[in-house]
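For reference, the structure discussed in these notes is given below.
Yeah, one chain of the complex is gone here, protein chain that is, but the others are all in their spots.
Letters A, B and C mark the chains in the order given here, with residues in each chain numbered from 1 onward.
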């Protein structure tokens, strides 16, 4: 029986005009939708609510969290359900759009894509606080996400713990030796010496995508974020030679500098200040992010950073049910503080 | 560069309360959303528009045609783009919801699921005509869809040519010996003697889905549509024995009676009356629907039924770009008549 | 530690010149190697031994049972080991060659390939009995095999129970609706209208084989065995139309007449006379032969034919360890009779 799902909260879509993204190097749009879930009862009273920022994975943007699926609830339906089942308290959920021509921004600043880290922290957070009845204390503001969205949550945790006091990473990118490097050969083959051409294939819906093409796009997208180079033709460096595939270790080092595993040491104080740091992964993750999570958590232990680490018996895809765990932990942490 | 997609038309979602689906055997909801795309300018004038009904595949429902994808336009964005590029004329597009607990209805009546053929033809079409400025002539009303939606379009073409004067099937289910039977062994293994339990797995987002589970759901869903049996425990018969997997040929014959290939002869007059009958498929279709289309078109030729048959170099998935062809053909056919 | 495998038995290869295969329609060689394993001690005394005929699968021939694999014993090493571990009694094992240009013969007579059923029963068996100290009683002569070799064993059991008193089928072809029909669409695509050309690809080691090519060869091979047609260009009929893929049900019926499931009724008396009829399969068999085995065994029960049915948790490949079970059962049955 497919029951009537009674949507209790409401979703509002605000258009935000960004100063930071204006003139971004890719010509990507700077007026973007910010999707905001408001809990049931939001309109009727004057209560303030804690806020969660939910970040999407590579090739995603906030709006996609609201896509319809007949079997599985979208983010708004999920929150509604958890609230109505009393598993979480009413809260506001923000779904920002940090997508780019290359597929994503990793929620960091880059001369090759734009300053999405600033966009999120310096524009979207104030914009949300200005437009909705949010509790503006950092400990009532969480960030969560899956895959590159989990990575984004970790970035916020390491560098913006003054803004986000809670962070949950679901299968977030970590330990780049395992989550990216094994795809270099596939990416090399997909790119065939011409990165631009491969990206354009993704923008041409009629173009046949080969089995390695996504690996190619992913490496290009990550290069634009991790190894921008204003001096180069594309605006970024690829981590391998386009003739032989040989790893360019100087570029690779730039990537590694963005690996959460390597960010722990210099961000230890920030990370220690968090009220919640939750890291999960599936033990069959196709990008070995379960190993990434283990290695990251080992580093966290080395630096005495409190955190919660969980593993699930699944892979990297179709795991939105795991948002429940993050949402419940965040809600409990919010509660503890009041 | 991700350009500003200027949405010109508007999407309206009406809630329709069905008399036909009331008391449906699965307890599925009978108040359903009907998503309707209205072309740019609809509000400003009093013009009437032709209408397309777009049917979704198995496990889909109308709303999903509006899901966001960063790289590929959804149905509304697609229509907007085609209109603005002057490739199609302004039209209304209706996206109905014929989903069921078992994943779909194949747009036919069944004692096991409900009377979705009647729902669509006797309730939704009049409801749309009553609520929007449609041209109500059959030759200004088309039906199209992909996969099971293409099958639905073929069903409308064979039995309701008085309502829909144009029909386009994109990789529609046909020649059941190739599109369903090869999955029986997988389905047998996934069902493990308990169809109900397998279906429930799909309704439990935390349940791990095995690689054959979808084949199992598909066979169950088709059984509910093609071989309902009010006398049986489940309300329908599976086409194989649950102990050995042996095909139950009496049940299989009931399925075959619904195969478009077999419906041609008895529906020849209806099919001949269509202003457009378009059938396509990809030559790598995972369900061999390209062969289904070839065999179907051979039958159409045998009965002198005008039709257009095209093949594409792709498979069964991520082929929404092929909607363009249907939309353009429909628009041209609409035009020719005015 | 890789221990010294002490080969105790000996392998003799006799060249047999066949009258039956002379002038076979494919021009395949008629002088063939017959590989024979003789148990330890064979040379030293005058004892007579029971005999097993081990038949290979499609694309195989007897000699391949003796191929070296560093991890897994070949047939001679396996027999040696089982004898030395006292799990089986000393016996002679014959590995005949019934390979053809199309990949195999299914051990039956066909105007398109040659009379391999006669070759095996009327030439090879007498030849072996004439050249080795065999016990010539049918109850001291077993036939076993895997895949198409298991099918061959079932054929011998149904039609030559006077020659072979014991038969073991390991994942033998059965229930053609599941083991062959699901590959028709793949085969259609691989054949691309030209069966001869596809076969030649297999004889050209430099030709790139596509992923569906084996399915194509398999269907061609089976057609040559099951639906020979001296009137046709190729000498046999394919079970589908080369333009549309539509099943040719008249040809398909010829195939089905060779399905072990359908042979039970008319061969019931023969089958009942066997001293051992063993049927196994893996529950993940890629050709659904576990279902084939279940359906076959259900028929055997219907006709009160004694048999042993076992299932293993594996697939269709790399299952030579399962020969052990057949060999042990055969040895025990031989013993019971003496």
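As a convention for this text, a residue touches a chain if its C-beta (ideal position, glycine included) is under 8 Å from a C-beta of that chain, and two chains touch if they have at least 3 such contacts.
For clarity, every value in this text was computed on a predicted model and none was experimentally measured.
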{"item": "Which displayed chains the unshown chain touches", "value": "A, C"}
{"item": "Among C:8, C:273 or C:320, residue touching the chain not depicted", "value": "C:320"}
{"item": "Sole residue of A:151, A:175, A:226 or A:278 that reaches the chain not shown, by the stated touch rule", "value": "A:175"}
{"item": "Absent-chain contact - pick from A:44, A:243 or A:313", "value": "A:243"}
{"item": "Contacting the left-out chain in the complete assembly, out of C:60, C:182 or C:195", "value": "C:60"}
{"item": "Sole contact to the chain not displayed, among C:26, C:122 or C:268", "value": "C:26"}
{"item": "Hidden partner interface residues of chain A, rising order", "value": "175, 177-178, 181-185, 188-189, 243-247, 283, 288, 291, 294-295, 298"}
{"item": "Sites on chain C contacted by the missing partner chain, in the whole complex", "value": "1-4, 26-29, 31, 59-61, 63-64, 66-73, 99-101, 103, 202-203, 205-206, 208-209, 313-314, 318, 320-321"}
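The rule is short, and it goes like this: only the chains that are shown with their structure count from here on.
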{"item": "Both-way neighbours, i.e. chains that touch chain B and touch chain A", "value": "none"}
{"item": "Centroid spacing, where centroids are CA-atom means, of chain A and chain B in whole angstrom", "value": "35"}
{"item": "CA centroid of chain A to CA centroid of chain C, Å", "value": "56"}
